[in-house]
Each structure stands twice: as C-alpha cells, then as structure tokens.
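Please read the structure below before turning to the comments.
Left out: one protein chain. Kept in place: all the others.
So, subunit A:
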Amino acid sequence: MRTTGGQLFMLVVINAALLAVGAMISGGTYLSPFNLQSMAGQLPEIGFLAIGVMLAMCAGNGGIDLSGIALANLSGVASAIIVGSFLSSTDNETAFSIAFIAVALLTGLIGGTFNGLLISRLNITPILCTLGTQMLFTGIAVVLSDGRAVAVGSPELLSQIGNGLFLGVPISFLIFVSAAGLIAALLKFTPFGLWLMLMGTNPKAATFAGFPKARVLIATYATSGLLAGLAGVIIAARNVNVKWDYGTSYLLIAILIAVMAGVRPEGGYGRVICVVMATIALQLMSSLLNFGGLSNFVRDFAWGALLLTFLAVGRYNLVGLLTPNKSRKLV
C-alpha cells in the first residue's frame, strides 16, 4: 500500500487557503460563526454519499456506487409515506422522528444489501448494477410519491437534527463526523477493513487466500446504502419536504470528492479523513464563489481544475518534490 500523507497535507493546505481567501474577499463575514455553521450544516448530505462511493471504490474490481442519492431520496420518501400513514408528525413528535429515522435507515440498508447481493452473487459489474438500481430506486420513489414532494414536517427531534446546534456546531455535522469516525475505525481496526483493502488491491490473491469475498462485498455496499439512508434523514430534517429528484447533481460530485480525496479508483486504498477533508474543501470553495458573487459555472470549472490538480499530485508526487525530507517513493 502506498502512503499518501501528501494527499491529506494538500487537502489541509487547500482548506486553509480557501478559508484565508474567503476571509479576505468578504472582509471577515466568511469566517463569521454563522457562515461556518451554515457551511458545516450544508455538507453532511453530500459527505455521506462520498464516503459510500469511497467504500465501493475500495472494494476494487471497478467498484462504484451510483445509486447513492437515489437511495437517499427513496429512504426519505418511503419513510415519510410509511411512517406518515400511521403517525402524525405534529401529534407524536418524538415517536414520529424515531420511526422516521429507523425506517429511512432500514430502507437504505436494504437497498445497499440489494446492490451487494447483485454484485457479489450475480457478478454484475458494479457500475452497471448501481446504474440500474439507481433507476430502480428513483422509480420506486416516483411511484410511491406520485412524483410529488412528500411532507415530513418538522417534529422536534428531526428539526433539531436539521437545524440544531450543539456547543455551536450543527448537529448534522456532528453526526457526519461521528459516522465518518466509525467507518474509519471499522476500516482500520476490524478484519473487515483489512479484507476490503486487500481484496481491492488484488482480487485474485484474495480469492486464493480464502477471503469471504461475497460477504465483504455485501457488507461494503450495505454500509454504503446505510450511509445513503442517513443522508436521506439529514435531507428530510433540513428541508421539511422530500422529493425523488432532489440532488441529482450530487451523483457526480460524490465521485469527484472521492477521487479528490485520493481514493484509488482501481481499489485497495482510501482514507475516510481525506474524504471528509475533500468534502469540506468543496463546500468551502462553492460557498466562497457564492460569496464572491461569481457565476456557478465558474464553480464547475474550479472543481474540474481542483480535481485535475489532485490527480497530478497523486501521480507525480509533487508534495515530495517540494519537501525534500519527505520524498518517499510513491507506488
């Protein structure tokens, strides 16, 4: 496995630079607590999806999860309809919230497991499988909701998750960071993490070494689905209503974040902390451009430029060239 402290280093530098530039052009407003909270509140929904993509990529063999946002929307829509049919969000606020979260997470888990089963048991290429399930999930959400937005309302607990602060930090951001920490620990300290990375590095060797390949794959995609469910909960909590076509642009952004974070598209390597930092970098940049009043097309351009820079850094070890005492050879 290669070491990519360089990637993390780059991401930290970029984040710091973005914050500094933001402070300069906005005369400080950019660093006001309210904007930092606003940005931290915006990024979890896409962050969860990016971690899901990272997990799928790590599994190797062309692993990717394109169904993330579709599954997140399905979780929200299905949960709002199912729970809404026997509980009212205004009468039983806590019960509604808990049931909503549970059903949404369960939907995500089932959807993800379904992906995993198709990929591991039927040997369908992940990109085709998740493209198919993406349409399937979207389709189910459309049929369930009749194509209309479904009202979730703002019961106390959900509204706290969407808008609340804990010690000045948005609760949704705290949930995101804790979930990311859990996944990081899962990858670092459990056999599952080791199996996943080794399997991604060399699938053939993994087969001969007798890894439980199918189970690892199912667990990987199930986790990705669970994260999509979590994204669905956050989306519902923040927006009061859920709709099947929310966040269609997230699909590519999630992949962009994973690649920016140095996750190897061929599998076998990826760090959660880098994905979190890359998510933050993208959020900082997009808010910065909105602060500067620049066109959103500039944002797409800037993201593309950033992505290419990162690919170049990963390929040519630019950080190593700049810091001689750290010029370890990257594989």
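One rule holds for everything that comes next: a residue touches a chain if its C-beta (ideal position, glycine included) is under 8 Å from a C-beta of that chain, and two chains touch if they have at least 3 such contacts; residues count from 1.
Basically, contacts and distances are computed from a predicted model.
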Protein name as given in UniProt for the chain not displayed, "Sugar ABC transporter substrate-binding protein", "Acetate CoA/acetoacetate CoA-transferase alpha subunit", "Deoxyribose-phosphate aldolase" or "Acetyl-CoA carboxylase biotin carboxyl carrier protein subunit": "Sugar ABC transporter substrate-binding protein"
Omitted-chain contact residue, chosen from A:S26, A:Q160 or A:T309: A:S26
Which of A:I81, A:A95, A:A149 or A:A184 contacts the chain that the document leaves out: A:A149
Absent-chain interface as seen on subunit A, which is shown: 3, 5-6, 8-9, 12-13, 15-16, 19-20, 23-24, 26-29, 31-32, 34-35, 38-39, 41-42, 45, 147, 149, 151, 154, 162-163, 238-243, 245-250, 286-287, 290-291, 293, 295-297, 299-300, 323, 325-326
